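Missing here: one protein chain of the complex. Every other protein chain is in place.
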């Protein structure tokens, strides 16, 4: 990589992007307060909320206009995903949007694409390639009839009459123990290298959107902790005036701010120059996973014993931060991949 | 490992051990103040100081009485090494003592052993097995004529007319670029599996003593920073009363205290039940390297800009902490070994 | 220095067998299932069965309801209870409070109560923290107002863990708001069945239950006052210092780290993750056991665990919590998606220990004072750093404890 390349460093949002952010910020704030999040536990799915969100056009916004979409880019999608995360919203937005983009990218049959884009029920994506035909844990499979998976050399849309059995989990997401052998239909979307590269691109999209959601989650966790620290007193002073409280929260702010910009940059590059810095996705994702783990832990902790209770919203953020960040497996393997890429480039 | 084994947990020193600790504490405090340490830079060797230390019997104390020693155990040696570290003392005590123990363990010729035990000049140990005959960086080789090294299947004492050329280095230790091909004499001490196991035992001893020295270094760095924090004021209060200063220093204290006990336990086990928990040496060493890196960094930093100057003793500790902790290579590889051992035991 | 395996006498060997057989009998699956469901930190059947044998306070003399055990036998029993994960929070709080009760309650009452405590029929919880008070115990606002031979209590306490399983709470109250913060407090042993006392459960995301206890014109007899009126801070200090400081009495037998029990949770999580690693195959067909990046992280967690176990007293309290918080998160990462499956949905797999560990970990940074409270203690009493003169300055330890802390260095 050329460390002296003359690139713009413009992180500002244009007015369309500001509008997208604001619209979804308002939507989630209104429709998905923490009471809604709690009511959807443990499954982590509010079908009515999802239906409203589909009504906002979220499932098609990033499709080309020719396919009924709005040509939104990954940059807009990460803005939406952050707002989702900021409300810990119980909707399968990320895997569904990524799946629909994948169907469009591989030129899936228009009927298949349109049905998926309709969003009801959502489509799930198996984040790890299938090994044999044994059941696998698949995010959102507990609420989806259709699951897209890389199976050997083929990218396949598996159809089932019923969603997979729900497995209760740390982050209250609609995790299913999904059995490819139980599928009643099987549509091959691509095969050979095209299948693998389409899958990897989709996995990259998923990681970027999940990174954004994790940062939204961490931002709200931080905001909650800051409010607590402003008002709670110990030894006659607000706890937030103590460096032992303020400095760890400042570190969360530092982490969140850098992580957000790194995600934006990775999304922009992924959209406009996907070959230029492919490792940025892995960096944005692994970094967000770490920032979220630490940030939500710190934010819950700074609320003392209260932050450890299920009544505190801090608990929602803490559990989801870890619960979302390992759905695609160990995020540290992304670091290994980054290191390997650098060493190969140098070798 | 049996996590429920009924073992004693007695970390107290007996009176002999207290005497050893006190004697060397006094010796180093008197003979090796920081002015002596600075005067010996960059080589990191004060021959007169070393001669005095040899006079204390340090080179023979851990030999069996039959070989002219005092039957001191690894436990006493780690106490001595910590005192050395606490004064950043410019003497090759660790590699020399380990080398002499190694000579005794392999039943080296009495003349060879006695000459080595005399300590003048010191004997060095190559911490990595030789690869071919190319020159290698060997700690203390810049002041030693004799270097012990594992060469293929043989453990060899190489003799040279002159010490290896000194290579200036981060921690101001007598690092030499030592060339086995330039040796004028070559005494085979052991061969085959016996050579490897003797070398590994010596390397374990070296790691334990180095861990202890690193902890001594970190303790004095902490003590120095605490004194500074008690007296230095900002915003009308002593900086040590600010949690932003006090908490990181408390973390150093926690790290040092646990690391010291872990070293003691590893030394005791290595001496009395070397087969029971062999990974304790790697744990004690990798942990000490990390605690020392962080602890001396924090301690220097808490002295602000002054802690960054070469005039501050903090600089002596900071540079040596890293400079001593990678002499045997990447300490993180010990963590890989620990993990591998656990997984093999479980598999 | 001595880390040798204990050589048991024939009697001790026999005792160990007896303990195992007894616990095999009373610590049933049902005990653990009930604990998972309720989060009580208490099993009445086990508690009473142990009390029956004098094994709740096993070193107490037999005539006081103990079993007169020697230190080694007591350690055997203690390890077996931990190994079987016997819910023990209420046993712990009862023990903490008893030292103050024994010293300050009317001696006739003490004599009556001692056997009930030893047998397990009387149990105590801690009424320190208030809903808006955090770790600043000396800011207590629950009011106690004298009315003849009675006191009238009003206010509420939070984190009164185990109240639902106890007969009394060890309550710190404000009896004179006009006096300086630490001078106007009085301690009581409050019967939890008194009218006006209401217990409301709160669940932590670890599954543990704690409580808010409301006092609404609750009336208690003056005989339940511990120590002099307005001298409550001194009464509190025995149990508080015990909670804040070195656990073992330097017996050379006990674990030296106050955080040892947290680290047992990390041990279970680590062992489960190591077992998983030994067997796991990734989708690409490679074995996790061959991945040195995974092995390095296992090595790191195992090392932090070992260092934590070796860190004494309150320093070990912080080291243990930090090792668990960080290590459990690392182990979830390592195992990945399979680590997310809830303990209850796991049908016997050991991996639940990883998921549980990550939830449980967070509470350990708060129990008995946050890690920040302990860092303050270490800063002042181990390092001797100056104390900030906050408007409502807190005294963490009685003066006498400083020396013990410094000695722990």
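As written, the chains take the letters A, B and C, and residue 1 is the first residue of each chain.
We adopt the following convention: a residue touches a chain if its C-beta (ideal position, glycine included) is under 8 Å from a C-beta of that chain, and two chains touch if they have at least 3 such contacts.
Every value quoted in this text rests on a predicted model; they were computed, and no experiment measured them.
S.K.: Which residue among B:67, B:115 or B:137 touches the omitted chain?
M.R.: Of all options in B:67, B:115 or B:137, contact with the hidden chain holds for B:137.
S.K.: Among B:171, B:258 or B:341, which residue is in contact with the omitted chain in the full complex?
M.R.: Selected residue, touching the omitted chain: B:171.
S.K.: Determine which one of A:280, A:300 or A:321 touches the chain that has been left out.
M.R.: The single option touching the absent chain is A:280.
S.K.: Residue-wise, where is subunit B in contact with the chain that is not depicted?
M.R.: On the subunit B side, contact with the omitted chain comes from 42, 127-131, 137, 139, 167-171, 175, 232-237, 239, 242, 244-245, 289, 293, 297, 300-301, 304-311, 315, 318-319, 322-323, 325-333, 335-336.
S.K.: Can you list where subunit C touches the absent chain?
M.R.: 291-293, 295-296
S.K.: In the full complex, which bits of subunit A touch the chain not displayed? Write them out.
M.R.: 3-14, 17, 75, 222, 226, 229-230, 237-238, 240-243, 245-247, 249-251, 253-255, 257-259, 261-262, 264-265, 268-269, 272-273, 279-280, 282-283, 286-287, 332, 334-340, 342-344, 346-347
Just so it is clear, only the chains that are shown with their structure count from here on.
S.K.: Approximately how many whole Å separate the CA-defined centres of subunit A and subunit B?
M.R.: 48
S.K.: How many angstrom lie between the CA centroids of subunit A and subunit C, rounded to a whole number?
M.R.: 38
S.K.: Where in subunit B do residues touch at least two different other chains?
M.R.: Residues 242-243, 247 of subunit B touch two or more partner chains.
S.K.: Multi-chain contacts only, two chains or more: what residues does subunit C have there?
M.R.: Those would be 294, 297, 372, 375-376.
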